[in-house]
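Structure in structure tokens, see below.
Only a single protein chain was left out; the remaining protein chains are all shown in position.
Naming follows writing order (A, B and C), and every chain is counted from residue 1.
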Amino acid sequence: MAIIVDDKTKLVIQGITGYQGTYHSQAMRDFGTQVVAGVRPGKAGEKVNDIPVFDSVRDAVNRTGANTSCVFVPAPGCRDAALEAIYAGIETVVIITEHLPVMDAIHIVSVARSRGVTVIGPNCPGIASPGKAKVGILPNMIFRKGNIGVVSKSGTLTYEIVNAISERKMGQSTCVGIGGDRVSGTNFIDVLERFQTDKQTKKIVLVGEIGGTSEEEAAEYIKGNVTKPVVAYIAGRTAPPGKRMGHAGAIIARGRGTAESKIKALEAAGVKVAKIPTDVPDLLE
Amino acid sequence: MAIIVDDKTKLVIQGITGYQGTYHSQAMRDFGTQVVAGVRPGKAGEKVNDIPVFDSVRDAVNRTGANTSCVFVPAPGCRDAALEAIYAGIETVVIITEHLPVMDAIHIVSVARSRGVTVIGPNCPGIASPGKAKVGILPNMIFRKGNIGVVSKSGTLTYEIVNAISERKMGQSTCVGIGGDRVSGTNFIDVLERFQTDKQTKKIVLVGEIGGTSEEEAAEYIKGNVTKPVVAYIAGRTAPPGKRMGHAGAIIARGRGTAESKIKALEAAGVKVAKIPTDVPDLLE
Amino acid sequence: MKLFEYKAKEVMRKHGIPVPDGFVVSKPDEIKSLPGPVMVKAQVLIGGRGKAGGIKPADTVADAKKAASAILGLNIRGYITKQVLLEKRLDVVKELYLSITIDRSRRSLIFMASAAGGMDIESVPEDKILMLPVDPIIGYQPFVGRHVASFLKLEPEQAKRVADICAKLHELVVEEDAELAEINPLVITKDGKVIAGDAKITIDSDALFRHKDYESLPEDLTPLEEKAKKLDIAFVQLDGNIGVIANGAGLTMATLDSINMFGGKAGVFLDLGGTDDPEKVKSAMLLMSEANPKVILLNIFGGITKCDTVAKGVLEAIEAKKIRTPIVARIKGVNEEAGRTMLKNAGMIPAYGLSEAAELASKESLKVV
Partner (left out) sequence: MKLFEYKAKEVMRKHGIPVPDGFVVSKPDEIKSLPGPVMVKAQVLIGGRGKAGGIKPADTVADAKKAASAILGLNIRGYITKQVLLEKRLDVVKELYLSITIDRSRRSLIFMASAAGGMDIESVPEDKILMLPVDPIIGYQPFVGRHVASFLKLEPEQAKRVADICAKLHELVVEEDAELAEINPLVITKDGKVIAGDAKITIDSDALFRHKDYESLPEDLTPLEEKAKKLDIAFVQLDGNIGVIANGAGLTMATLDSINMFGGKAGVFLDLGGTDDPEKVKSAMLLMSEANPKVILLNIFGGITKCDTVAKGVLEAIEAKKIRTPIVARIKGVNEEAGRTMLKNAGMIPAYGLSEAAELASKESLKVV
């Protein structure tokens, strides 16, 4: 089972000729992903790590049957690239690109939702279903096949927690890094809904952070809809209020979105909340 | 049964204070439609034919539970009105307004389709399910309850044919005037699909006209999907080629969209095609 | 509303699409100097002007005046040439085809492009034409232009320019409410430029309320067409002798079909649109009498108005203009019987149904006078 990406995933990498695209096309292959195509306008006919490069996603889809895209295109061209993927009929678009203007994110996400297309990101590390497929930049070595579903707003913190879980000989069904930008294609609730129905997933880890109210909304959702055990960690309990913590998700404003309010909401929904990330595996046992 | 409008229809009329809006609000009531609200910005609190008027569709929906809208707003304000209805959560929007710019039609229809909202029109006479409800300007007196589904691109020609059917003591399940503009919210196929699954509908009448290729597409659809008997009439067999016949649907161009091509396609799909409108009832018997 | 080539190119220039330098004149004497060797091109709203002698090269002012004299006044498939466009001649290396129009089935705009430009697009085989719809929810994005350029298999520099022209053409269509914008040929010149050799733009006449600047453009209408247009009545001249007045495009066409069944032939028709407004019926009767048909067939299906009210309008028109043409009248709707009696008493031939009306009118039209 697993969610969103699995052994049926046929991946096209948009921006495959760049440094990140080239590096991660190989890393994703090593993880087991079927990487079927790359796209770079004007470079049709070339190959990157033996992967054929096309002028457009449309060509890639027509020629290889790609159904999932991973976007490495830098911010100024990212909206175009993501919409090109949707136009070409791609079902899941994972946007790694950071610093995407929020208006572009709104545009991409609204189009995707109206088309039933799953967008993960922007500014996310991607998604991995160990033993099946990985789409994104998550390090291969931290994963272990298992039955814990992980959903996280963070990048490297996700690695930290997944790594801690794997070191304790527990594994993951799917790990989804949804990204911490203000507007994301997939939010906690979207992923929780899928984990709840996924047969492989037995327990769920939710990694949130201060800012926004999506953790509170997730808590509300868990209360009404999720019967599987959920463990959470909220980063930023001790972060100074009002400071911008590196990305846009992490602004404390209007007295909402604090770590306290999130932890309280989650605990009220029956979620065990870890104080520090390394406590997560303890709470899972 | 019937399709699209029935006894669950709760109608709001946009532009109720105009001549057409006022006249037809009463005519629709007389037909049996539950007309629950009217909208005219700045006229909240007034009444038209005893129907309460609101500032916005949003207010009308919140206060009366309206689920269907009939738009009489003139072309310059029509896009705004239709999108307001969709924004407010209306499920079926019937646009009577004529001379709507085609860009506005594309905008409205694309939004509606992405939201699962049914738009009928623009530039259409509306829809009537005898014995249940009518939304639009079709004359009440021509209808008779029965089991023939009528779908037509035309306005007054629809009246002609429905009238001819009723005079022969046959009746209609629902009659949908989809409008003859180049871009319509609902096309033949959308309606045929519904008639095919509607239990009340036993036979179908399709009234087309020269121009465009929607009759040919309908024929293709009928061949593969419609098992109920279909009778058609295509107006314009003797119309002069290349002349604009009054509305945009009726332009013959590029050797496609001629009456011959349409009639041939329909007959190939097993449809009986009448030579003149008054032959339709004969073919239904 | 179709724009003349010079006007269409003006609009394209406004939106940043390269067009040749040129100017338009309506008299040869207005030609004072040339931007270099030119083409002199008839400005008519119909295709095929090349074959009709409507396009001539000229290298000097004298040549150009001569060419303009030859072309001005030329009758091209029924259209009289009133203006010529003098335009710098292009060093053509390649001719492409590029247009945007409405895709009815997809309910969107659609790009059409072909490497076989310069000829009628209908004669280009389908597999040589790219049909690329613009998803209205996604909107125009740079990838659309890239797809078009990629299909045309161009050098990188020209591909970029064509993609850029796609973006601008789409912007033009949306901002100007054009229902067609066509560049054929889109020329690639010896020095690598990409430039519109010809330009066709049709503005959506329903959108003129937000484009006041277009409303004053001249239109070639006969006096009767002019009047009909002012009354918002569709007026079409045909070659038979029955004058048809009906309300609604479909009903009008169905009336023609029915006449045809009974051997009649329409000479002119007036379509009032979906209305049964007695004032409009009256205006149409007056207009029709000027067209001087042998028989008038009036076929009105009433919606809002009562039949006797419509009949009253008809009678007033007959009275006012002393119309003596035989009139077959069929008015359907509320108070039908009363209306019919009024018309009958005024000497008209009343009919109950459409086919009856068509039959009566046809018979009347075939009578030898």
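We adopt the following convention: contacts are C-beta pairs under 8 Å (C-beta built on N, C-alpha and C of every residue); 3 or more make two chains touch, one makes a residue touch a chain.
For clarity, every value in this text was computed on a predicted model and none was experimentally measured.
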Which displayed chains the hidden chain touches across the whole complex: A, B
Residue touching the undisplayed chain, where the options are A:T17, A:N49 or A:T213: A:T213
Which of A:G45, A:G224 or A:P240 contacts the chain that the document leaves out: A:P240
Selected from A:K10, A:R40, A:R58 or A:H107 as touching the chain missing from the view: A:H107
Interface residues of chain B (partner: the chain not displayed): 41-42, 44, 55-59, 77, 79-81, 83-84, 86-87, 111, 114-115
Positions on chain A where the hidden chain makes contact: 20, 23, 75-76, 98-107, 109-111, 113-114, 125, 137-139, 141, 152-160, 163-164, 180, 182-184, 207, 209-210, 212-214, 217, 233, 235-240, 243-250, 254-255, 275-278
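Methods note: only the chains that are shown with their structure count from here on.
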Chain A-chain C separation of Cα centroids, rounded to whole Å: 53
Rounded Å distance, chain A centre to chain B centre (Cα mean): 45
Centroid spacing, where centroids are CA-atom means, of chain B and chain C in whole angstrom: 26
Where chain B touches two or more other chains, by residue: 114
Chain C residues counted as touching two or more neighbouring chains: 135, 137
